[in-house]
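One chain of protein is taken out of this complex; the other chains stay put.
Chain nomenclature is as follows: A and B, assigned in order of appearance, with residue numbering initiated at 1 for each chain independently.
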Amino acid sequence: MARPGWIEPQFWHVSETRQEAPDVVTLGLTPAGRFEFLPGQFNMLYQPGIGEVPISVSGDAADTGHILHTIRDVGPVSHALCALRPGQRVGVRGPYGTSWPLAVAAGGDLVIIAGGIGLPPLRPALYQALGQRERFGRVVLLYGARTPDDLLFTDELSAWRARFDLDVYVTVDAAARGWRGDVGVVPDLVRRAPFDPPHTTAFVVGPEIMMRFTVRALRAAGVTDDRMYLSMERNMQCAVAMCGHCQLGPFLVCRDGPVFGYPQLARWLAIREV
Amino acid sequence: METVNARQPHSTEPGQSLTGPVVFQAAALDQLLDAVKRRGFRLIGPVVRDGAICYDDIASAADLPRGWTDDQDAASYRLRKRDDDALFGYNVGPESWKKYLFPPHARLLPTERPPDEPYAFLGVRSCELAAIAIQDRVFLGGRHKDPHYEARREGALIIAVNCGEAGGTCFCASMDAGPCATDGFDVVLTELLGEPGHRFLAEAGTGRGAEILGEVGTRPARAEDISAAHAASQNAIASMGRVMPELDLHQLLAENYGHPRWDDVAARCLTCGNCTMVCPTCFCFSVEDISGLSTSETGGDAERHRSWDSCFTMDHSYLHGGPVRASGRSRYRQWMTHKLGTWFDQFGTSGCVGCGRCITWCPAAIDITEEVAAIAADP
Partner (left out) sequence: MPQTLEPLLRGHKFFAGLEPAHLSLIVSCAANEVFPAGSFLFREGEPAQTFYLIREGRLALEIAAPGRGSSVGALVVQTLGEGDVAGFSWLIEPHRWEFDGRVVERVLAVRMDGTCLRDKCEDDPRLGYELMRRFARLAANELQATRLQLLDVYGHAHDR
């Protein structure tokens, strides 16, 4: 009898949904069995008849009964996922991929830098760092989005801002006058944030252009390449290193990523169409 | 990272071949095929079809391409009648064994039943053994195994055939993938046409293979048989139509992503993807979802299918509204740098076995060995 192997998803119930932004929804899922993940990993979420997409787990890794995925509505599958209601079910395979190396950051400052929909894959790392706060020096969150309406997790952002052991800087590309915060780009936040560059580890997620500009700003500030980590994206279909789509030069993003150390990525980011 | 060891003709590894080489008359080949069929295998072998030598179900030796050979060159494949009765007197056609082990189309969900009968492949060339080993690493060698590939592969019986002559686009020798089969088979045959008669030198590679050979009327191989076989492989080595430059291809390609040669080949490449279809190691597949009237949130009549995909398609690298690799240049470069270079990073070996199919079946006559030589000449 054929074994389903990597192919077959489990079906989990949606326990809650939350509208984070006009086109972004967080789904809370109840795992069908035992499920553990590391910050930075992703699941393949399946809607029968429509398709399957890779979505980073965006919740607290310590909360194994309640698995969160924050999804942006950009295509037929994500659209269906964003329309789910509590009680409905979604197919899940995972977790897959590499994770944020919190251990590398321990003993120094940790700067978490998110652009747009890049914040969800970083949130579990932030939770983990806050859960072991004494292991780190300064912990800094830098977050940029297109407009104030596109900011995610706004309630949490306020709560994080109120903490004395966390520095939070938020900026948007453009805003109308009602916005009382920063307007500008994430690399400029890097210039202003208080951290000690030679002893800093940075985790960066966002559109590729934003990550490249941010790396430049981190380098200019004195952060060394070997302490920068990025999360990359490519077309993903199997998530088990077999379908060939997620190749990025020598890497299979589903297996060697999505979290990569910057030094191994650097030369590949500089080559167009790779 | 392993490297493929240099191939020795007819080396039998300790403990592997149980009886030493034997010889049987060509006319007795059906005894071998019957022994295979008796064991419930579905016998697949070479046949002449559509002007080429392809793989298909066969019932007996009568179905084999007796007296046919293939003349191959870049963008050219022709069958030609030989002046002898060789049953395996050709090299490789447009199909490879991935047609059976990794079929062009499969249903992933609901789970598809594996084939009822295990396959027996007759006529597997050394380059094809190497290609199967390469696909084994992709589908079985990682953290996750592919159940479809596993189901077809685990019971498959392999009867390899050594080449006595290389083809116009062959370069297995310079890829360390032939021309002699050294492992990965149940039985290996070398067809001998000279005196004292049309016969096969046969060796078992597994206990199963030895059992099967035991049901054929054979005699022990004599020195003259062995030296005839050796001469045949020497002939194959000497007649290779192409040669891959002996270089560290992984490094050469990694350092030349910006080489002007890519523009040159891009002007010729049609991005038709023929090379990926005929290549025995190409493994990319795409997943497609189908819904029906009774599709439900846990499936219902929804289906997932997979089909062969090619890195030459515009959709292959689709991300956020467009392909990462839009230009033909970048897609050709992806194929070649993956096949010869980044495959090492991903799976620990080269992806190329030197079978030459990509050269033969490219309508623009692009030759992968020539492209490497051009880059190497001016890195």
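Going forward, a residue touches a chain if its C-beta (ideal position, glycine included) is under 8 Å from a C-beta of that chain, and two chains touch if they have at least 3 such contacts.
For clarity, every value in this text was computed on a predicted model and none was experimentally measured.
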| item | value |
| --- | --- |
| Option from A:Y46, A:W100, A:F195 or A:F213 whose C-beta touches the chain left out | A:F213 |
| Full-complex contact with the absent chain, from A:D23, A:D225 or A:E273 | A:D23 |
| Residue numbers in chain A that touch the chain omitted from display | 22-23, 72-75, 115-117, 144-146, 150, 171, 173-185, 187-188, 192, 206-207, 209-210, 213 |
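FYI, only the chains that are shown with their structure count from here on.
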| item | value |
| --- | --- |
| Touching residues (chain side chain B, partner chain A) in the complex | 108-109, 111-114, 138-139, 142-148, 150-151, 254, 257-258, 283-287, 289-292, 295-300, 302-304, 306, 309, 311, 316-320, 324-327, 329-330, 334, 337-338, 341-342, 345-346 |
| Residue numbers on chain A that touch chain B, as the complex places them | 1-8, 11, 47-52, 74, 88-91, 233-235, 237-238, 240-245, 247, 249-252, 255, 271-274 |
